[in-house]
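This report concerns only the one structure given below.
Complex shown without one protein chain; remaining protein chains in place.
Now for chain A:
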Amino acid sequence: MTVGTNEKLSLKNSMTSHFFTTERKDSLSRMMTIAGFFALWQIIGMINAHFEWFNPTFLPTPVDVLGAALHLHDQGVLFTHIWSSTWRLGVGFILGVVIAVVLDFLIAKVKLVQNALEPLINIIGPIPPFALLPIFIIWMGVGELSKLTLITYATAIPMIAYTVDGIRNVNPLLVRSALSLGANQWQVFKSVILPSALPPIFVGMRVTLAISFSAMVVAEMIGAFSGLGYLIIDSRNFFQMDNMFLAAALIGVLYSIFALILSFIEKRLFKWRQGTQMNDAISK
């Protein structure tokens, strides 16, 4: 009998603990994975440094990479590189998104613009933007202009394609509803068309953010004197593997920060979508 109660108790305990700690367990095991990854990397690097299976310079350990970061910081260039990349990406990405969204609204609204732009985008769109970088450099020089142009262009072209359908698909019932409440054209745009276009715009932004980052790195690898992409190329010339790993890692961190900002804005903007997502179909 005591065994029975104990069993019941432990069952109850495991159930409540399951309910209350699943999330914590999840994040714990995720953190373990990350820590394990770095530990394994460190250990393999150290063993290799000892036995010299291959040249240890090829695989710097996480500690070496941290050392490189400190070294660059001492030289006073670490944050210069990070900041160069950040503002290039920020400006290029935002500019690309704004241009794409404005063009999307024009394409969706004005037939003339649609007929003029769509065929153009169809012939230029398939060309990978990076193929155009040398042309941009010859036209605009090796300064910031050619880099920003590449990032903006690489953002805008896919953004237009990803978003235009979402912007076009406004529920006509809502437009009618606004009109019969006495809305003028601008009010219809502001309270119906724009809010219903925002979710697809954010989907487009999330997808194109990765493309913008690639464009930023490539632009900095050719004819630049600062930025994380430049750091990779410059370090390759001097065979500083630890700096190259550092730059790659920093690009990853930067991307995560930008993605986090995007999803933060999304959460604030789309409070009204609670209870309308797939995960809300069944509550657990």
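Going forward, a residue touches a chain if its C-beta (ideal position, glycine included) is under 8 Å from a C-beta of that chain, and two chains touch if they have at least 3 such contacts; residues count from 1.
Here is the rule we go by: contacts and distances are computed from a predicted model.
The unshown chain of the complex is recorded in UniProt as "NitT/TauT family transport system ATP-binding protein", chosen from "Trypsin-like peptidase domain-containing protein", "NitT/TauT family transport system ATP-binding protein", "Anti-sigma factor NepR domain-containing protein" or "Aspartate carbamoyltransferase".
Residue A:174 is the one among A:49, A:77, A:95 or A:174 that touches the chain missing from this view. Those residues of chain A that touch the chain absent from the view are 171, 173-174, 176-184, 187, 191-192, 195-196, 271-276.
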